[in-house]
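For reference, the structure I am asking about is given below.
As you look at this complex, bear in mind that one protein chain is not there, while each of the others sits in place.
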Amino acid sequence: MAVLSEEQSMLRDAAKSWVQEQSPVGALRKLRGDGAGLGFDPAAWREMGQMGWAGVVIPEAHGGSEFGWLSLGLVLEEMGRTLAASPLLATSAAAAALTLGGTDDQKAEWLPKLAGGEVIGALAVDEGPHHAPGKIALKAERSAVGWTLTGAKTFVLDGMAADLLVVAARTSGQPGEASGITLFLVPGDAAGLKRQALKLADSRGAANISFEGVEVRQDAALAGGLDLLDQVLDRARALLAAEMLGSASQAFETTLDYLKTRVQFGQVIGSFQALQHRAAKMYVELELARSAVEAALAALDAQAPNAAELVSLAKTRAGETFHLVSNEMVQMHGGIGMTDEHDAGLYLKRARAAEAAFGGQAFHRDRYARLQGF
Amino acid sequence: MAVLSEEQSMLRDAAKSWVQEQSPVGALRKLRGDGAGLGFDPAAWREMGQMGWAGVVIPEAHGGSEFGWLSLGLVLEEMGRTLAASPLLATSAAAAALTLGGTDDQKAEWLPKLAGGEVIGALAVDEGPHHAPGKIALKAERSAVGWTLTGAKTFVLDGMAADLLVVAARTSGQPGEASGITLFLVPGDAAGLKRQALKLADSRGAANISFEGVEVRQDAALAGGLDLLDQVLDRARALLAAEMLGSASQAFETTLDYLKTRVQFGQVIGSFQALQHRAAKMYVELELARSAVEAALAALDAQAPNAAELVSLAKTRAGETFHLVSNEMVQMHGGIGMTDEHDAGLYLKRARAAEAAFGGQAFHRDRYARLQGF
Amino acid sequence: MADFGASDLDAFRTEVREWLAANYPPELRDGGAPTDPEAIWGGRRFEGSDDPQIVWMRRVAERGWTAPSWPKEYGGAGLSREQARIIEKELAAGGYRVPLASFGVWMLGPVLLEYASEEQKREHLPKIVRGEIRWCQGYSEPGAGSDLASLQTRCEDAGEHWKINGQKVWTSYADKADWCFCLVRTDTSKKHEGISFVLIDMSSPGVETRPIRLISGESPFCETFFNDVLVPKNNLVGRVNGGWDIAKRLLQYERQNISGGFGAGGGAGGVAGDLAQVAKDYVGTDEEGRLEDADLRARITRNKMDVHALQLTMARIAAEQKASNGPSAVTSIVKYAAASFAQERSELMVEAMGSQGLGWSGEGFSPDELRATRGWLRSKGNSIEGGTSEVNLNVIAKRVLGLPDPK
Partner (left out) sequence: MADFGASDLDAFRTEVREWLAANYPPELRDGGAPTDPEAIWGGRRFEGSDDPQIVWMRRVAERGWTAPSWPKEYGGAGLSREQARIIEKELAAGGYRVPLASFGVWMLGPVLLEYASEEQKREHLPKIVRGEIRWCQGYSEPGAGSDLASLQTRCEDAGEHWKINGQKVWTSYADKADWCFCLVRTDTSKKHEGISFVLIDMSSPGVETRPIRLISGESPFCETFFNDVLVPKNNLVGRVNGGWDIAKRLLQYERQNISGGFGAGGGAGGVAGDLAQVAKDYVGTDEEGRLEDADLRARITRNKMDVHALQLTMARIAAEQKASNGPSAVTSIVKYAAASFAQERSELMVEAMGSQGLGWSGEGFSPDELRATRGWLRSKGNSIEGGTSEVNLNVIAKRVLGLPDPK
């Protein structure tokens, strides 16, 4: 665990107790049963807004607390522990797009509402089954009032709930080219925007969204192309890695408890050396992942030049670790771990969904290597 | 273990007892100390010749027994157990080049001598640090008498001892192109041929060989280009895989014995479950490797259409298995395994050298995928 | 059993082929009319049914070909192993539906033949062959998973009957089965030597089943409760407290059966289809036709090679067993390797599909994609059911490699 400032410790402790009390794993089960389509509980989200979580990475000038990415990561880690559902990650990523690429007017219009949680934001980037920011094809063409957007986005996290979509579009060039990308702010109620709710294995809210000649004003464009998109994505990735670290930590601790109590062959199964070594290896992976996640978040706060590299490292290691731990959680629980009644399956499903979102391990290993010219 | 014919069982048993008695691991230690440069004991090789091993894959019409590749694999597996040194693999591969691509005259000239072990053969293919049959650059140009060869070959197994070199050369095109390759028969004493003995970590005999305008006759060329080369290489690869399987099996058995006798913390260390599971996983790998190796050799005998795929499978799995087992051999022996006095280091060194020869695991995984159009 | 030569076998093959062609219900040809997928398991529910699948089962059963190597007096066909294999192969080669899927044929029958009384054989075996009774397996309990012998379901002497109280878990299809072969405790003072093997009619008063919902959303297993269930005395197989040997022998048949299903790289939950092709479709290829994601390509290739090596191993085991007429030690690796390769294959399948491999239901996902997701989840059970991978490794270490227990 990183060395925290006093305000960070307080934030983390507050998040921990709120999450444990107000949003235990049972809350996700309830949402799953409801099938409301948003993927989170609006009342819980209002509370998070009141606690200021949506403003942690938003400048004080625009109504946030400006505590930074490491601080927000602490909150998400705690939420990850119970698989707590909320649009906090997506909203904070949208806020990052504004903070990094918005004009003063754009910021003044949107950031205070995002900071208070009144407006839910989301990133609309990918257009196929795999994360591929370079392959954007959705077209943005000049129109009388500004721009016309035509195309479709897939797997938009919290896309059903979003009031404000940050949409990556192509103003020129061909899919695969680095130049010609612009981010647009698109209100969720824009005409021609159609959403299809996705029922995912991990019960997280997501949508496919089509843009059938959606008109936006001239000032809907943010300043900065693929570079801006990459910076925004890196913030989403680092937050997701923090959340995954929390989920993996909880999955590990639950499994460890089981190892200490389940008896077979007259022994607590945690006394079997083969399981002990596997548990120890999970601990090693968790600690390495924690170091990478905290370093990535700190690098974003410091705007360090190697932040992108550290984010890919963090997302990869959090992914590998959660992958391993969620598999071992099922296996070490044996039959009971295969039942829907037990939480193991929930962590397993979340693991794969979180791995795939914003680039899986293979994507980030490749990106890490490319960033090092390898 | 494959189901064997009576003659195969006899051959295998004869090989086993000769190898155990005449060429135990100590024989390799002695060769290593001598540093004679050939990498094997000529007297032992004469005995192998007398036992008919050099003729196992040579047609009866040319003085061999024509028992086939699976049979020869059995011999090499036994030799692998004690890391027994001989030019049997290289000589048999050269014989394959003649059998598959030679004219009646060429066969009549060379095969009987190869079958009796009087002539030692070797393949000269690679020209850089990695196995890359497609990248051959050594030039063969038309001359008054036939061809002039100019270039250099690296890491030729048994290249110091070879009386007959099968040299892959380029008669047209550029390195990387599939067409334009021809195999040439080059006597070891040809003018302009220079050899440099390599002292390798695993003490196997090998040489770098340069061809400075080496003249060969018109009839030194074999019929068939890269396809022939690939078929010849597949035979060398399958034999090497069989040898590696034998080495890995012995490394495993030696380690298993140690697990059953070494006492620490008042227990035989083989009673520790973590080591038991690792031992069991090695056994699984060994059995999978055995299936692949035997299937590849049988496919060569049957000239099956999927022989190339099976050979890449066999070489990969033998490589992975020997890699794993040789590492575990050192680790499970602890300090004693790190000493030169113990055999673990010999198996470890041989493992990596054999992995690299004729294409490592990464090469053959890629080849396997390509063969399946993936 | 008659001793057949090669030419006799050829004649037999022709006979089988002709009979199958002549007797296959036309409704089932070429995909045919939809029939109840449960029908192939048979059982009381299908008594009198004219579902063509059931008709097919009855015709095959009449010849004893649902259990071809069982003796004729118990309803089998009394055929040799070679002949039985010919029937199996001809059924598969001709694209015929499986006539009967049955724990009775695969697991219970073989141990009844070995351990049961003549009366028990005559009572139960013919009904198994004819698919009249569907059986389930009452082995695992909540506190007895890998350590099966610690089971606690009590079986007490109640005069005319045994009285059974306790709970089983992981009973496959208990809610659809007619009878249950069950391990019970007849002596609480001993562990292995206090276990008996009894046959229980699931329609007996006091039997209750409750399906277990799995992480994949399916419910192929049940919890099964026995409350003062009375079982006739002669439903105990072998001797009282002698059930552990029968239990172990039956597990051997079960493992063979589970392992047999893994040959194609599938296993319970695995989805069909060429993993490489799926990856190409969802990820794309480069100008040389290779998968664009080189990292994923290498891992998929490894898995394909794993599965290939396992298939070769199973062929080798079959050849060795045929040559030696005895079991091969290599069999011990099959379940472990098959489970781990099948699980990895399922992982790669959903990874290749990306976000399309993460759907649960509803729009936005094709049926194949949803099957891949659920198949991936179901495959996690491969290394747990029928003996965990940990137990498999223990068995290899101790029985095959001879490594000792700690002192």
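Miscellaneous remarks
For reference, chains read A, B and C in written order, and residue numbers begin at 1 within each chain.
The working rule: a residue touches a chain if its C-beta (ideal position, glycine included) is under 8 Å from a C-beta of that chain, and two chains touch if they have at least 3 such contacts.
All figures in this text were calculated on a predicted structure; none of them were measured in a lab.
Across the complete structure, the visible chains that the omitted chain touches are A, B, C. From the options B:Trp69, B:Phe155, B:Phe211 or B:Phe374, the residue with contact to the unseen chain in the full assembly is B:Phe155. Remark: the omitted chain is touched by one listed residue; of B:Met51, B:Ala190 or B:Ala356 this is B:Ala356.
One of B:Asp202, B:Asp230, B:Glu294 or B:Glu309 touches the chain omitted from the figure, and that residue is B:Asp202.
Within the entire complex, the positions of chain C that touch the omitted partner chain are 294-295, 297-298, 406.
Although one chain is not drawn, its touching partners on chain B can still be listed: residues 126, 128-131, 154-155, 196-203, 208, 263-266, 272, 274-275, 327, 330-331, 334-335, 337-341, 344-345, 348-349, 352-353, 356-357, 360, 362-363, 365-366.
Along chain A, the points of touch with the absent chain fall at residues 1-3, 256, 259-260, 266-268, 270-273, 275-277, 279-281, 283-284, 287-292, 294-295, 313, 316-317, 362, 365-366, 368-370, 372-374.
The rule is short, and it goes like this: only the chains that are shown with their structure count from here on.
Note: the chain lying farthest from chain B is A, by mean C-alpha position. Remark: chain B and chain C have CA centroids separated by 43 Å (rounded to whole angstrom). Contact with two or more other chains is made by residues 272-273, 276-277 of chain B. Residue positions 390, 393 of chain C are each in touch with at least two other chains.
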